[in-house]
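The other protein chains are all here in position, but one chain of the complex has been omitted.
Labels A, B and C are assigned to the chains in the order they are written; within every chain, residues are numbered from 1.
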């Protein structure tokens, strides 16, 4: 087997996310959003990224406000607690901090685009978005007819992100990882990607991960780097590890209402701390402890015996 | 929640598999093949079934010889230990016991057909089978061009089996079930089906199955019946429960070389015993015990805690 | 003494009544998640909730607070299935979802919704968050219920951008463009309830909430409102129903 891919988040982002890359994040919808990785992308001043993800709950808004994104391919960009994303609005309406190209999707079409990418096929047809203006204004789509029935179809072209970043419950140093809870487009996005950055809540020995090969998310040869970053999905929830910190979403929404307010938020919570443990230190241990599960709900083991 | 769907195999086959139905089986390739269900289909004298499956290792050959099948949609029909399937040859070459229509697939195209069915989309394109005579002689496929690049593509139309029969390690009485080991096309085939028959090695309380909702194979509302039939995949293997009984495959191949030989095999092993426990009784407990795993290899639990 | 229902609590109760027992319902978040919980605990105990993150649930989440998102851990624990968006959306495109709830920033008389752009999409005056799964639910559910706050500038003659198609420009439109689902059946607002007419496909006022009237509804709608001959006041939830709704939103995050 290959060598350890375990690196710091700083090194991982420096190496795996070049300027101009297409980066898929937030693949489990409102849960397991890789905020730690997103903040490090901002700290390293990455530019001209294409952000790909279904709904992105607040993370894309932060990256857009920080000037990291040139294009967004998404079904929804905002703040699930509060609705609109102020930076997304400023970028698209006023070009602040700079203009942003938007390719609108629905959750279904984004899922099919990544599924097509994971299968290595050029597109998948659907009847969703027929008659929707999304199909008219996102020129990546194509109208077609079902060659059997003649019925109208929309062809959704494959997406193959340069990088998919996932936050998972546990991984080994080689890149084998376990993720559970609703998966959204996580598996498709990981398999469609050219390379995957795995950020893990816990690092486990390989034998304990491979004791359940059915739960392994993707083959490790697709994994470019593994990062151990506890609480790395905060303030989004991670099943079995922590709940959602709703206050963070509300506070961000309130403080990012003006660009100056957003810059102050960014200085305080992202640029100031310098790294993720620094950010967690600002929150304080009690706030984090309050998000820990109160009950354990363990699953039954599977027997792979021979 | 709904009422128990637990019924005998006899009742399940009588109710869920009408004459003329399309039935998908053998979805995990060489493992977890629902032989118990197949034998019951034979005993009930079902006719004109369309058999759907990737490779079917011996089961389809038995159903064809018994006269249950009018059509086969498969990538491979035979006996993995021995190669050719004698009944498949007799039916296609000599129309014995009656003619059989064959729609050839590859494992990839069958997988895409069921995936398309599970997604509710009419087809998925691929570059596999371009230049293969399979694409020319199976008229279900259609040649096309990639509307973006102009490159040749093969369109694989969706398959929606009337019934998919799966053999799983454990299920509850409502139809929630856990399957592990290589899945082949199992999930796609279950989700693509109009209804699913779950045959389970063990019946567990609902709470213990739902303790791992990520491992649940499909939503229970798709499950028409649940059958408790231990050893129901014998002589194919079931991870954690039993290995493959290679001798059964070799013996079947030797004895089914003539149609008379096959009829004698059928009388002895399928029609004679009357039901699956009767069949297992013929084998004897020592033969079965010898297939049990010698080592347990349990996975690590997942915590769904809140 | 129980406080009387807020407009949003009335909406939740009205939405719950749209759910029939045994139905598979694409739930979404906010008010519909409360409506699903209410229906499940009253007349529709066999209803199933589907969530686009990959969840299927029967019983509503076991909570001691508010469910902010469908991915909050209490919504996962006790789920019947936890899977992928593609698998859930596959059930939707197969035609296996009876009812879907959606909302938007703008709606028109044919139930088309805009959740994308106000103004020219190339240079929008307001960039809204987008479809999420809303457009998929609108396109593919057998039946759609729209829930949104009512205001004249949001209830427009024709939406500027059709994110989630309703009945398009009227009868026959969905068939023409190839949409398989049945489209909007009901529009539940902060002021009343509209039902989409089977023939004309137009939203017809079926009831006004307590304190409202046909006139106040007309004043808050940007198209000329057709009124059902049997228009009446929206039924008020019982105290028991109200208690159930409030148990799911104890801080009133979504309903106050």
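One rule holds in what follows: contacts are C-beta pairs under 8 Å (C-beta built on N, C-alpha and C of every residue); 3 or more make two chains touch, one makes a residue touch a chain.
For clarity, every value in this text was computed on a predicted model and none was experimentally measured.
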Note: the excluded chain touches shown chains A, B
Options B:38, B:237, B:273 or B:305, residue touching the unrepresented chain: B:237
For a quick check of understanding: of B:12, B:37 or B:115, which residue touches the chain that isn't displayed? B:115
Which of A:219, A:257, A:274 or A:290 sits in contact with the chain that's absent? A:219
Looking beyond the chains shown, say which of B:34, B:67, B:161 or B:181 touches the absent one. B:181
Sort through A:42, A:191 or A:226 and give me the one touching the missing partner chain. A:191
Residues belonging to chain A that touch the chain removed from view: 1-2, 118-121, 176, 187, 191, 210, 213-214, 216, 218-221, 304-306
Chain not shown, touching residues in chain B: 28-31, 54-55, 57, 74-78, 80-81, 83-85, 88-89, 92-93, 102, 104-109, 111-112, 115, 126-134, 137, 151-153, 180-188, 236-237, 239-240, 243-244, 246, 249, 293, 297
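Convention: only the chains that are shown with their structure count from here on.
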Once you've mapped the touching chain pairs, tell me: line, ring, star, complete or other? complete
Which one chain sits nearest the middle, judging by mean Cα positions? A
Taking mean CA positions as centres, which chain lies farthest from chain C? B
Greatest contact count: chains A-C
Measure off the straight-line distance from the CA centroid of chain B to the CA centroid of chain C, and report it in whole Å. 41
Where the centres are mean C-alpha positions, what is the separation of chain A from chain C, in Å? 27
Rounded to the nearest Å, the gap between Cα centres of chain A and chain B is 37
Flagged in chain A as touching 2+ other chains are 112, 126-127, 151, 153, 180-181, 183, 239-240, 243, 293, 297
What positions in chain C touch 2 or more of the other chains? 55, 73, 76-77, 79, 82-83, 86, 89, 92-93, 140
